[in-house]
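One protein chain is absent from this view; the other protein chains keep their places.
Chain naming follows the written order as A, B and C, and within any one chain the residues start at number 1.
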């Protein structure tokens, strides 16, 4: 089982092997023999050279179905990363490159309480486009793309889920 | 969904209906409209006429595959009963009637440490046939059938699971 | 007054908290719930439960008539309001009284007189309790600027009917005053429906210290020592402790007695909290009297060994306070961390959703007041607080170390939360030294953790997870991804019979 490990913009090759009753993790070229056990759903216990580490794995939403994002809780703290099947990695890269501009989508379930732009408006990176309410808090959502607003996908008062597209911003031709 | 409710030697007909968005429990001829929800695996919340009751259902081992035994934990205490599909009830009854005498089987996982009878021995109801060890405790297993020991299924030192047959006792012809 | 069956007009952890005391006292409980809360823990734990409308609080938990209706249907003869919702609503308190239902809270007159911050200031001044120098009188914006210059800048603008930091503004210079006042009035109007704003002298690096008070219907009043709640973010308390590392025995006595002056002035009945600001010289100034049980009451329960909800019920029944001032214990030190469904890595954005796993800490002197369970939905409609974790130790440092260890045991999945943030706070030197002030978190001490040395353990598990997912998909195409049956899905299936 080979995967590309994505950490921000870095990518590393990692592998889990199981032969003759021994499980091996190949990590940055080095092989480690590990004892790994799923004790509860998505909760693992690992022993590696005496060290005992417990990992709670929380599969997270990913930008596309081929990239699997994970959040892992350890006693030590939380880690975030993604795994891609190397056979799919090229496709993923191509898809990401194809997307000019961006869609601002909802980072949480909530209610749209204010729209601050209209189609045709020019916007700067970091500009607030919309205000959402969830859990008695108002949250300003900002664009990470500078460009022109082309589509407003929602109306004020709408209740949206995590990942619902809200506003499309098209970056100017480079 | 109709079932026969078995309580010891009693049997009652019970039914759960779902029509037009309303769930109804038919209990001793009376219909109760209930709000029932599975909140966690095998854990239910029920509202019935204002009362709120939480039930943890623990499916238990049953004597045959058509009789489903349950143990239910409520704040109030624990209940034990079994359900049988009425279409299967006749079969179950027939099977039970056919079994002359009894097999003493293991009520828990453990280790056989002492056998107190041999094939051919006559035994009385309540007589200890075997001693098992589990969790640092020695437990005497007694027969509920008087009669003759015909088969010893295990050896001293054997580790057995719950439900493993241990000793067969055949009751005398009536 | 009779208290034989209690309706809890609230939800979440505080409803559970009240149910626990009722169970110990053998009093049956009635829950109310919105449509979003059918599966909530308080519905599961109460003896009875009634739906009171759609998810938004103003259509359910805040509708007095619906609560009164459930009292009638269930035969509840008393209402515990918890905090928030109807707890500081004098109209509600009066309506319950009129309906012959015991309101487990102060008299409506006390709620009323403390509802306006400016009116409360007047009461405190009259009672001889020190207040922050300021102007509570109504005057024109121009006169307010002149009066503010007399107090001396910086000053703080506050909404008279406000709370929770809304309508609050720190003004450093007279030039900024007029525009800041306009904005504060706007916020006050939109948040509280009243644009009254008053001016207080701004205390430099103030500490927020409050006194727990209790009164009975026989005119007795006691204080249960102080809590310090200086660790705040956007004027919201994050960590509370009792006692305060700043308070000496003399200061405790002086603050307690000042608080009781206000309590006696309004003939206070039940549990209340007098909030003060304190400066480095241990001067302290009255801020307000909260006429309800506070979120942070567990730290007081730890150091006194008392059950404040039980006391509320005893007082509501007309009994005398169980102890005199001299008998109130003060043992050791307690900490409380508020566990929120929010993402500290993304500017504390709320994170409602389904809790996919939950492991709560335990052991010596660890208390978790939670309102959720594994599999529960945290709705987007209410407060993001899902639990309050508190610890006790013989010393402040032992309480902190216990909290640090307990936070390490606490595991919540499916939603983002602030447990790692709290753990970092427990290791933050100024916090450990007790050098607290309300601006402690303004400078971001918290930074998103990088990838540490244990990354490979996490990745190994994810690889195994990928492998299993592939195998499961191959084996049973109808199965769902996480391998766990979803209770709501099953329910949906059942509904479609």
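Descriptive notes on the structure:
We take it that contacts are C-beta pairs under 8 Å (C-beta built on N, C-alpha and C of every residue); 3 or more make two chains touch, one makes a residue touch a chain.
What you are looking at is a predicted structure, and each value in this text was computed from that prediction instead of being measured.
When you scan B:83, B:115 or B:171 for touch with the missing chain, the hit is B:83. Note that of C:35, C:176, C:194 or C:398, the residue touching the chain absent from this view is C:398.
Remark: the omitted chain is touched by one listed residue; of C:88, C:226, C:368 or C:383 this is C:368. Considering A:8, A:21 or A:126, the position touching the chain not shown turns out to be A:21 (whole complex).
Hidden from this view is one chain, which touches chain A at 18, 21, 35, 37-41, 45, 47, 50-52, 54.
Interface with the hidden chain, as seen from chain B, comprises residues 1, 3, 5, 7, 14-16, 25, 27, 32, 34, 36, 38, 40-44, 46, 48, 53, 55-59, 68, 70, 72-79, 81, 83, 107-111, 134-137, 139, 162.
Although one chain is not shown, part of chain C still touches it, namely residues 16-17, 20-21, 23-26, 298, 301, 305-307, 329, 331-332, 359-360, 362-370, 373, 392, 394, 398, 401-402, 404-405, 408, 464, 467-468, 471, 475-476, 478-479, 483-485, 490, 493-494.
By our rule, only the chains that are shown with their structure count from here on.
With centres set at the average Cα position, the gap from chain A to chain B is 49 Å. Between chain A and chain C, the centres computed from C-alpha atoms are 33 Å apart. Within chain A, contacts with two or more other chains are made by no residue at all.
Residue numbers of chain C whose C-beta contacts span two or more other chains: 484.
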